[in-house]
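One structure coming up, written as structure tokens, with questions to follow.
Of the protein chains in this complex, one is absent; all others appear in place.
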Amino acid sequence: MILYPKRNTIAMTFYVLLLLLPIGLGLLYALGYSLGLIGALSDGFTADHWIKVLTGGEFLGALGCSAGVALISLSVALVLALVVVIKWTQHKPDQAPAILYVPLSIPPIIAAFIGFQVMSNSGLLSRWAFQAGWITDQAEFGPLVNDPYYIGVILTQVMMTFPYLALLFTNIYQQENMVLLRQLSVTLGSSEQQIQTKVIIPVLLQKARTNLILCAVFLMSAYEIPLLLGTQSPLMMSVLMGQKFKKFNLADIPQAYVMTVLYAFLMIGLIALTLRKPKRRA
Amino acid sequence: MGYLDIQRIHKKFGDKTILHDLSFQLEKHKTLSVLGKSGCGKTTLLKIMAGLLPPDGGDIFLADQNITLVEPQLRGAVYLYQQPLLFPHLNVHENIAFGLKIRHLPATQIKEETQSMLHELGLDGLQHRMPEALSGGQKQRVAFGRALIIKPNLLLLDEPFGALDIETRVVMQTLFRKIAAEHQITSVFVTHDLKEAVLMGDHIALMDNGQLVVYPSLQAFIDDERTGMQNEIKFWKLIK
Partner (left out) sequence: MRKAILTVLSLLFLMPIGVLILLSVAESWRFPMLLPQAITFDYWKDFFRSSGNMNHSIGLSLLLAVTVAGAVTMAGFFTSKLVQKQENKRFLLQLAYFPYSFSPVIYAFCVQFLFLRLGLSGTFAGVWIAQFLLAFPFAVLLFSSHWTPVLFDMEQMVATLGGNRWQAFREVLFPMSKSILMLAFFQTFLISWFDYGLVSVIGVGKIQTLTVRTYQFVGESNVYFAAIASLLIIWPPLMLWWVNRKFIFV
């Protein structure tokens, strides 16, 4: 159909504005507030809030904590998903087991609640341990929630992430005709282990690269799960920012905006790197 | 002025000129075969005639009407792709009847005309079949039926048999010639196959460097070295 160039330009401009304007304005406001240019307690330009955040240790601690939790959660989920997919598709490459869709029906807030009911001192795991004779009192059951190592957070995030990855990998497995690649590898003399480590896993990881990085971004930015299952120190990023914004201590808000700007640009940078066209090797 | 009159059509994509002051005429009820290599602009020309692409310059006249800026749905010029592009959610009957349905014709008339077309195309008994259950040749017949049933002013065929095997191709070529004659169709038939260009058209043209050369006779077409006809004849004589 003959398109109307003017109408298209207007529509695309509106599309770009819808995507970028709210967040752009928000980040500009955050920047202005963090530099003391706007806000109830603003006194003119100041870099004090930036210095406090960057040297205070709270922000960097939260960043490190978020990155660490996200990396561990993703790594464990990745391994589990690969094991499930490789074993499931070994002899018959049909669709993934339907049961994998069940965790996708559970939002983070409920996953956190369930996590607490299962992993707390009086939770299901503790009761099993008691019945099995491994503990004699619920206090003996090691802290898996609200613990300094974020074990509860990691386990809950793993439970939510690995089904998603397993479904993603099964999808890729079918789209990339991995059955044929498998057969080809066999005719070239590969063993099952070689097929898995040199063909299947590299292809799956390469094709899922963007999704995996987006997954890491989501895990780093998690809110509800660390809110309920995390500890007070160190906090994860979203929880720290939430505390700063919601505590109604006006003096905390400029720092909250510093963190927002820093974190937002970090995530944008990460996404931009992810979306870059991969360099072709000669 | 011919029934179809293309005047100095010009089209560029970026820095590349695809069609350069292209002009030709075609009488009513005749078929023009257009031979050309891949990427020479044949599809661009057809899409401009169909109104699916705007030209950068020039005019298109059909039955003495300037249709250059007329929307495609009002031109009466049906464009047939190399792939049949049957609507996958409609069966054979519904695909053929599509053009009549969107014109809000009475249901009985639609049914009658569709049945008649099915019979003419040798598709009796297949009316309830879905496209995925048809062979390549059958799909192309249904595509023809869908186009012909609305009695188009102009039929634009873009290598319609390119995806078919040789035998089916021959059958379809014969069918098209028969239908074109019976329905008095005016059409432009694009192909990169030499033999098909000779067989299908009342006139033959060669697309080269963004321009169209329409040959006054078959001999003129054979004599022009650019067509490759002479090489073809030499080849068959050599191996004989």
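Just so it is clear, A and B label the chains in written order, and each chain counts residues from 1 on its own.
As a working rule, a contact is a pair of C-beta atoms (placed from the backbone, for glycine too) under 8 Å apart; a residue touches a chain by one contact, two chains touch by 3 or more.
Treat the numbers as computed from the prediction; the structure is a model and nothing was measured.
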Of A:41, A:188 or A:268, the one touching the omitted chain in the full complex: A:268
Hidden partner chain, touching residue among B:146, B:169 or B:203: B:146
Of A:11, A:54 or A:186, the residue in touch with the unshown chain: A:11
Touch list for subunit B against the chain that is not drawn: 50-52, 71-79, 81, 83, 85, 87-89, 98-99, 101-103, 146-147, 150, 156
Positions on subunit A contacted by the hidden chain, ascending: 1, 3, 8, 11-12, 15-16, 18-20, 22-23, 25-27, 29-30, 33, 84, 87-88, 90, 92, 97-111, 113-114, 116-118, 122, 124, 126-128, 130-131, 138, 159, 163-164, 167-168, 171, 214, 217-218, 221-224, 228, 237-238, 241-242, 245, 256, 260, 263-264, 267-268, 271, 275
